[in-house]
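The other protein chains are all here in position, but one chain of the complex has been omitted.
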Amino acid sequence: MTDTSPFTVVAKEGPDQPPVTPELEDLYRGFEKALLVPLWTEIGGLMPHQPASKATPHLWEWTTLVELAGKAGELVPVGRGGERRAIALANPSLGGRPYATPTLWAAIQYLMPGEDAPEHRHTQNAFRFVVEGEGVWTVVERDPVPMRRGDFLPQAGMHWHAHHNAASTPMAWIDGLDIPFQYEVESQFFDFGRDTISEAEHATPDRSRAERLWGHPGIAPVSQLGSLPGSPLLAYRWVDTDAALVDQLDLEREGFPGVVEPGHALVRFTNPTNGGDVLPTIRTQFHRVTPGTQTAPRRETGSSVYQVFDGSGRVTVGDHAWSVTRGDLFVVPSWQPFSVVSQASASDSDSGALDLFQFSDAPILERLNLFKSTVEDHS
Amino acid sequence: MTDTSPFTVVAKEGPDQPPVTPELEDLYRGFEKALLVPLWTEIGGLMPHQPASKATPHLWEWTTLVELAGKAGELVPVGRGGERRAIALANPSLGGRPYATPTLWAAIQYLMPGEDAPEHRHTQNAFRFVVEGEGVWTVVERDPVPMRRGDFLPQAGMHWHAHHNAASTPMAWIDGLDIPFQYEVESQFFDFGRDTISEAEHATPDRSRAERLWGHPGIAPVSQLGSLPGSPLLAYRWVDTDAALVDQLDLEREGFPGVVEPGHALVRFTNPTNGGDVLPTIRTQFHRVTPGTQTAPRRETGSSVYQVFDGSGRVTVGDHAWSVTRGDLFVVPSWQPFSVVSQASASDSDSGALDLFQFSDAPILERLNLFKSTVEDHS
Amino acid sequence: MTDTSPFTVVAKEGPDQPPVTPELEDLYRGFEKALLVPLWTEIGGLMPHQPASKATPHLWEWTTLVELAGKAGELVPVGRGGERRAIALANPSLGGRPYATPTLWAAIQYLMPGEDAPEHRHTQNAFRFVVEGEGVWTVVERDPVPMRRGDFLPQAGMHWHAHHNAASTPMAWIDGLDIPFQYEVESQFFDFGRDTISEAEHATPDRSRAERLWGHPGIAPVSQLGSLPGSPLLAYRWVDTDAALVDQLDLEREGFPGVVEPGHALVRFTNPTNGGDVLPTIRTQFHRVTPGTQTAPRRETGSSVYQVFDGSGRVTVGDHAWSVTRGDLFVVPSWQPFSVVSQASASDSDSGALDLFQFSDAPILERLNLFKSTVEDHS
Partner (left out) sequence: MTDTSPFTVVAKEGPDQPPVTPELEDLYRGFEKALLVPLWTEIGGLMPHQPASKATPHLWEWTTLVELAGKAGELVPVGRGGERRAIALANPSLGGRPYATPTLWAAIQYLMPGEDAPEHRHTQNAFRFVVEGEGVWTVVERDPVPMRRGDFLPQAGMHWHAHHNAASTPMAWIDGLDIPFQYEVESQFFDFGRDTISEAEHATPDRSRAERLWGHPGIAPVSQLGSLPGSPLLAYRWVDTDAALVDQLDLEREGFPGVVEPGHALVRFTNPTNGGDVLPTIRTQFHRVTPGTQTAPRRETGSSVYQVFDGSGRVTVGDHAWSVTRGDLFVVPSWQPFSVVSQASASDSDSGALDLFQFSDAPILERLNLFKSTVEDHS
């Protein structure tokens, strides 16, 4: 390597490679000087026959996350600059970057009683999902939105937002964002808002204004119409999600369509202005797998993060497998086969079903004509 | 006029017309023989400076409709061939055609206790709206859907459907269809289904299967995804519509956006698969006007039919005005200014608000780039 | 019938009708007074099992049209008020209305040497097609567009336009508009422009500015981007249309895809901003049928008008059939089977092919989910 080149072009050996001669080495030195890299030495890694995921399947246990977040609650203040007491899942094969997958960020966020997280906005699309607790309000465009177990709260890019904990106990939840994706394509803007939120925004209404406008099934406010890139509905409540899942499984028992496969109910959170995904870059879904059911292995281009909302079972991703229980988070990298078995229960009711919240980068791939999926026969 | 021509070309007089000479008359006789009509004698009617509605504003009183429908219940059986005991509003200036407006059909339908209306399907898009009563189920694609006061029930083209009255009293409701429009563009297909519906379809479930799949706000069943021309949600329930209207007026009182103008809440029924209108050719909306409120005169291309759901007030359409009360139906022709005054009540609550159900042909005009509206200052 | 009713409800007899009793007659008199019409007496006509076209298949011979238009050129001045020397095809079964079909207007327009047609604009979508001659420029939004044999010139709603004949001979062409459709849905606006067009607009450039911006295949001007309801390309030239047809037939001979059926090339004029139809309500296509070829009978919902551009042959529409030659116009009503035989020529070249220009209301039906077509086996 010469002084002027920041990298080395390494000759390879093989039937599909040119003979490694002094002339070839000279050529490769010329490539280095000119900042060039040949395709023929790199093509296997760059253009694989099928997706070769950079991320590794991995499980993070909720108890560990909550314990560490609790310690951070004592040691790390929340304020302008650091912005949020959020601790991100760092996939073990992504070089210590705080990325759950090559495109997705997943973090536990933690707020102590009485704390506020300051207002800001950013192009990164975000959501919150609550696996336990209540007492925090996220204030989006000055609209206070309560957060409680089971609720899903999307927040599309460039909406001002802050959080405040009105309860007497700490609260933890997960944040999902497209930080790694936007880091890669370099589309990020970020603005600070007000350092302190107003008395009015410390209000703790039971429903957000967004829900009062958009939370009625199939019914839209005429004054607010028009297709929006992100959902104007700022909270999808557990009571609704649960009811939708119960309905699918009841329909299955009655012999009607609804579930995606036997014993497996699946709903998608959608944008009521266009019926599409709730965020331009992130798909969010909720699965319920009845006790004893094993799902068919499924592969998809793009990656997902799952959190166990309830129940327990065993998850297989590629050649990894884990027993999982409430709050546990795990990663399904691109094109790795994924299936779960829900733990059989003593009774024959759905109680004890394995409930999984999922988020993925599927909208990115779908909108660019790159999404592909396949389900394997598992008989 | 010659023997061979089915029509006459009439010479007109005026500064923009050619002089009426024998040569011109010869020319016009030539036009008749050749089946031709000049633009210059017809342009004013064909291409007016603004829409000149063929329909007349008109009011049909609900008490009259119900009384006549009740008599028809005694005299006219329901069965194959006649298909439905439906009696259509015939606009007085549309030549006795059973058309409420040039594009829209509106009828009262009436079913006696225990009666069935036989199954059929057609390309005409349809809906039902219930101003009073309950006890009838409409069975759409073998899915029984209960109908009760305040419910809106869309049914897109080519869905099999029948009705049965499971109650011990007659029931009336209104049907809206695009029969005149499809008659004009000649897109109609119609098939008979089973003459009698099965025992299973005489079921009287509290909720349809469609609602169990699609009736959860912003939550879609993954097994059924995909943009559909008509809404898969077969019932929009009064409890939801009422809540959405209450929420808009509450938001107004709190100083937040929601209503379309002061004292005037407005919601649209939408297709959850794409956020658009519930039917490809028909828009349906629900208005609530608080007591004492007068709405701004509004003009739109295309026509509407309204039914008073509750309250009373005074309606002005062009140079017609009527006092209206529950169940009354009236027509707003294209580009005629429309406004209402809701009757003031003794109390200052919303109780006593004027509630109006509206349907229109706006999707036809919007999809063809022909929709236009304007609101007049009424200060 | 009472004095106050504008129409009569006539009792019908039949197995699917109620018995005609004095009580039923009373009921029907009540309907009349209340401006109501029952469905059960009308359903067969309103909701047929398949489209029953109101229009009749009919042929207008070009020689007759040109002769009458020429006489009109002598007797009828062109000016403000009458606006255009246009003479419309009046379908024999549409009551003398100047409608070729229930939705489409087709007319021959005629301009004498040196004449101008004054500027106006209207919501009606329009186009011109030139079967013979040259020398007229249509001036659209002050952009002069030359018109010559074989050229197709669309002009979407609300564009200002005028015409001037710069030649020393009269010129005739056909106009197609959606006048009947917009009359039905009452979406029409119409404005007068300048009574005389300026010197600058009497210019006679060889290409319009529109073509210079948009007439390069697949290449768009970045300063003008954005999906437009009507095509910004104001002329589709014969040299391009002919080349596209020649290419399809050559590809067929070489064994490659291209034609729609053996010996039948077909192209559609499209809007380069979105790839859709050139006008929101009108589809325009060009057919070439090689000598001796017979096309398969095809039915479509909605109606078409055809003009023979070149060649000769025999056309069958439903139970009508005509021999046709250059300039002849004919109508294909909704759902009537349509086929042509191109007259065999002595040589085996395509010269002598039957060339047909077609316009239809297909975009109206497609955008409203009402389009349907079928091709019959004609072996």
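Letters A, B and C mark the chains as written, and numbering starts fresh at 1 in each.
Here, contacts are C-beta pairs under 8 Å (C-beta built on N, C-alpha and C of every residue); 3 or more make two chains touch, one makes a residue touch a chain.
These figures come from a predicted structure and were not determined experimentally.
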{"item": "Touched by the hidden chain, restricted to displayed chains", "value": "A, C"}
{"item": "Sole residue of C:Tyr110, C:Trp214 or C:Phe338 that reaches the chain not shown, by the stated touch rule", "value": "C:Trp214"}
{"item": "From C:Thr273, C:Thr293, C:Thr316 or C:Ser334, residue that would touch the chain that is not displayed", "value": "C:Thr273"}
{"item": "Footprint left on chain A by the chain that the document does not show", "value": "6-8, 14-18, 21, 23-24, 27, 30-31, 34-40, 42-43, 46-54, 58, 60, 64-65, 68, 71-72, 75-77, 79-93, 95-98, 102-103, 107, 122-124, 157, 179, 181-191, 229-230, 280-281, 301-303, 333-335, 361, 363-365, 367-372"}
{"item": "Contacts of chain C with the absent chain, listed as residue ranges", "value": "209, 212-225, 227, 231, 233, 236, 240-241, 243-244, 247-248, 250-251, 256-260, 266-275, 278, 285"}
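Everything below uses one rule, namely that only the chains that are shown with their structure count from here on.
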{"item": "Highest C-beta pair count, chain pair", "value": "B-C"}
{"item": "Most distant chain from chain B by Cα centroid", "value": "A"}
{"item": "Distance from the mean Cα position of chain C to that of chain B, given in whole angstrom", "value": "30"}
{"item": "Averaged-CA centre spacing for the pair chain B and chain A, given as whole angstrom", "value": "44"}
{"item": "Separation of mean Cα positions, chain C and chain A [Å, integer]", "value": "53"}
{"item": "In chain C, residues with contacts to at least two other chains", "value": "none"}
